[in-house]
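Complex shown without one protein chain; remaining protein chains in place.
Think of it as A, B and C in the order they're written, each chain with its own count starting at 1.
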Amino acid sequence: MTGQGKHSLQRNRLYPLFASLILLSGCRADMPGFMNPQGPIAQAQRHHFWVIIALVMIVVIPVIIQTPLILWRYRYRGHAVYRPKWDMSRWLDIIMWAVPILIVAILGVYIWRQTHELDPYRPIAGDQPPLEVQVVGYDWKWLFIYPEQGIATLGQLVVPVDRPISFELTSATVLQSFFIPALGSQIDVMNRMVTRLHLEADHPGRFEGKNMQYNGEGFHRQRFVTRAVDDDAFNDFVQRTREQGQPLDRDAYAIIAQKGDNRDVARELGLNTDDTDAVIRFSTVPDGLFHTIMAGSPIDWSAMTITPPQQGTTRTSVIGGPSDNDTAPSSDHPSSSHDRKEAQP
Amino acid sequence: MSQNNVIPIEHNATQDAQKTRHPGLNLGPAHAHEEDTREEMVFGFWVFMMSDLIIFGLLFATYVTMLGGTAGGPGPSELFEMKSAFIETMLLLASSFTFGMASLALKYREDRTRLVFWLVVTLLLGVAFLFFELKDFHTMFDNGGVPSRSGYLSAFFSLVPLHGLHVTGACIWLVALLGQLAVYGLDAPVKTGILRLAILWHFLDIVWIGIFSLVYLGGLS
Amino acid sequence: MSARRLNEHEARECKTEQRSYVWGFALALVLTLIPFALVAFADIERLTLWVTIGACALLQVVVHLRFFMHITLDKNKREDLLLILFTVLILVILCGGTLWILFDLYQRMLPNMMP
Partner (left out) sequence: MSDAMSSIFGRLGWDALPFWSMLHDHSPMTLINGVIATGAAGMVVLGALAAIVLVSWLGKWKYLWSEWLTSPDHKKIGIMFIVIALVMLARAIIEAVFMRAQQAVGLDGGFLTAEHFGELFTTHGTIMVFFMAMPFLTGIINYVMPLQIGARDLSFPVLNQVSLGLTAAGAALVMISLVLAPFSTGGWTGYPPFTELSYNPGAGVDYWIWAVTLSTLSSTLTGINFAVTIFKKRAPGMKLFRMPLFTWTALCTAILMIFGMPPLTVATGLLALDRYLDFHMFTTDLGGNMMNYVNLFWAFGHPEVYILILPPFGIFSEVFATFSGKRIYGYKILVIATMCIAVLSFTVWLHHFFTMGQSAHINAAFGIATMLIGIPTGVKVYDWMLTMYRGRIRLSVPMVYAIGFIMLFVLGGMTGIILATPSVDYQIHNSLFLVAHFHNMLIPGLLFGMLSATNFWFPKAFGFRLEERWGYRAAFCWIIGFMLAFFPLYVLGLMGMPRRSVAYFEPQYLPWTIMAGIGALVILCALLCLLLQLWVSIRDRHANNVFVGDPLGWPDAGMVGLLTAAGIQLPGAARDLQH
C-alpha cells in the first residue's frame, strides 16, 4: 500500500531509518494489521508508532552502540585508562537527566494531543453522516446490527468506503475486546455497558476482525471479516440482506446466544457450513434489540415491532439501484446468504 | 559466616533508654528494658496497620463507586438507622478512651488491678459494639438488605463487617492478653502485646470514623 | 501487685497525659456529635452537610492520632509521622484514582451507576 494520507511526507522521511524493522516484518504488502493501514485511524497510529520510536531511539541507540565499545575498550587485559575512584561528573549527570526529561516533555505534549485526537469516542469528520453499527459480542461471535437499515449480520461486517462508521458496542456475556487491526483502535465491550468506537475505511478490501480479550475456549475462533465496499455495493448488500436474509426471531436469537462460533450458528440455522467464514444475514431485527441486550433484560419478542422485510424504504434512504456487485447466493438456500467469493468492487 | 565476628549488633543499651524513642504509644520510665527491645515490634505493627489501612481505603473507594449499584434493591436510607449507628459510635469512642486509661495505668503505675479493670471495661464496650452491629445486620437482613441482593449491598457487606471482624479479632486478642497477664504477670511480651493491641484498637476507631461518616451519615443525609 | 509509687516528675507527667486523654475524648465526642446532630436535626443543603461531615471526620482522625496515639511533630516521632503521611499519599493516589477512573467510566458507558 502506498500511503496517500496526510502523513505520507513524514513517513517517507522516517521509514528509511527503520529499514531493519521493516525487513524484520517481512513482506509488508500482505502484512495484516496497522502496519498496512486501511483507514485514517490506523494510519495515524502507525505514524505515532514511528514517531515515538524515533524519539526514544535518542536514548536507546547510545546504549546499544556504546556498551560493546566500553566492554572492548576497558576489557580486563586492555591498556585503557583505569580510574577506579571516578564516580561523579556533574556535566554528565545534567545531560543524563536533561535529555530524557526533554524527550518525555516532547512526548507528553504529543501524547496529550494525539490521545484526544484519536479518542475512539470522538466522531470522525466526513462529508457523509456516519454509518451507525451496533455490535454485540457473544461467546464466540459478533453480531452486527445496522439500526438504520433494520438488518443484522453475523461473522461479517460490511461497511462503505470513505464513510465514517460509528459503532455502539456491548457484550452479551463476559469482557471482550472488539478489534479491526487494519482500520484502527480496539475497544473493550462489556455487558450492561455501551462503549463507542469510530472508524473509517479508505480502501476497499477484506480485513480481519477479532476479539482480543480471552473469553473461553472458542476465543481464537471469534473472528469476522470486514468488507469495505463502495456505496453501490453497500446498498446492494443492504437490499440483498433484506430480501434474502432470514429474520432474527426468537429461535435464531436463542441459537446465537448459545456458546459457539459463527460456524456453529450457521449449522444450527441449517445453513451450509463448509466455509471457515460462515456468514449469516438477518433481514429483520427487533427494534431496540441492542439496548435490551445491553441492559440484560429478557427480550420480550411479542412486544417488539419487527421491521417488516422488503419494506425497508420506510427506514432507510440509501437504497441504491440493483447493480449486482455481490455474487448471488446459492439457489438451494434462498434464505441463506453466503457470499464466499465476493468480487472486490 | 563472617559477619558475626566483626559487627557489633545490639543497640547501645544506655543510648537514650530513658527517652521514648519510638512514636505513638510507649512505655514509661518504669520499663526501660522493654522500651529498648520493643521498638521494632511496635514499628512493625505500625507498618502492618498502614498496609491494612490501604485495604480499608480501597474498600471505602469501592463502596463509593458502588453507591449507584442498588439494582432496584433497598438503598442506604431504607436500611440504616441513625440511633444504632450513634450507639455503636459512642461505644467505640468510649472504648478508645478506656484503652487509653489502660495504657496510662501500664505506663506509669504498672498497676495491674487498674490495668485489668480498664482492659475489661474496654472489652465489654467492644463486645457491646459487636452486639449492636450484629443486631443492625439482622435488621438489615430482615428488610431485604442481604449482600446477594445488589452490588451496593455487596460493597457494604465487604466493608463494614470487615471492620467488625477486626474488632472481633481485637477482642479475642484482648482476652488472650488478659489470660497471659493472669498466668505470666506483667512481663515484657505482655507489655508489648498491650501496646500493639492499643494501636490496633485506636486504629479501628479511626476506621470507624470513616464508616460512620461516609457510610451511615453520608447515606442518611 | 500494688501500684508503683511515682516520683514527683512522673506524677506530673502522668497527670498531663491523663488530661490529654480527657481532652482527646472530649474533642472526639464533640466532633462526633456535630455531624450526627446535623444529620438528625438540621435542615441544611446537602453539599454543605457533606463537607461538614467530612471536615469533622478528618479533624477527628487528627484528634485520635494526636491524643490517643501520640503522633506529634516531635523529632522522635518523625518516623511514624512520615510513615503515616506516606500512607496517606498512597491512599490519596489509589482512592482518588479509583474514583476518578470509575466515575469517568460510568459517565461514558454506564450512566445508571452514577449515584
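Some notes on this structure:
The working rule: contacts are C-beta pairs under 8 Å (C-beta built on N, C-alpha and C of every residue); 3 or more make two chains touch, one makes a residue touch a chain.
Since this is a predicted model, take the numbers as computed values, not measurements.
Within the full complex, the chain left out of the display contacts the shown chains A, B, C.
The omitted chain makes contact with just one of the residues B:39, B:88 or B:110: B:39. Contact between chain A and the absent chain runs through residues 24-27, 30-35, 42, 44-45, 48-49, 52-53, 56-57, 59-60, 63-64, 66-67, 70-71, 74-76, 78, 80-89, 92-93, 96-97, 100-101, 104, 107-108, 111-112, 114-122, 173-175, 177, 179, 181-182, 184-188, 190-193, 195-196, 208, 210-220, 223, 276, 296. By the touch rule set out above, chain C reaches the unshown chain at residues 79, 86-87, 90, 93-94, 97-98, 100-102, 104-105, 108-110, 113. Seen from chain B, the chain kept out of the figure touches residues 1-4, 6-9, 11-12, 39-40, 43-44, 47-48, 50-52, 54-55, 58-59, 62, 65-66, 68-71, 73, 147-155, 157-158.
By definition in this document, only the chains that are shown with their structure count from here on.
Here the spacing of chain B and chain C, counted between their Cα centres, is 14 Å. Chain A and chain B have Cα centroids lying 52 Å from one another. Rounded to a whole number, the gap between the C-alpha centres of chain A and chain C is 50 angstrom.
Within chain A, no positions touching two or more other chains are listed. Here chain C touches chain A in the complex through residues 108-110, going by the rule given at the top.
Chain A meets chain C in the complex at residues 121, 190, 192-196.
Considering their complex, residues 1-4, 6, 10, 13-14, 17-18, 21, 24-25, 28-29, 32, 35-36, 39-40, 46, 49-50, 53-54, 56-57, 60-61, 64-65, 68-71, 76-81, 83-84, 87, 90-91, 94-95, 98-99, 102-103, 106, 112-115 of chain C touch chain B.
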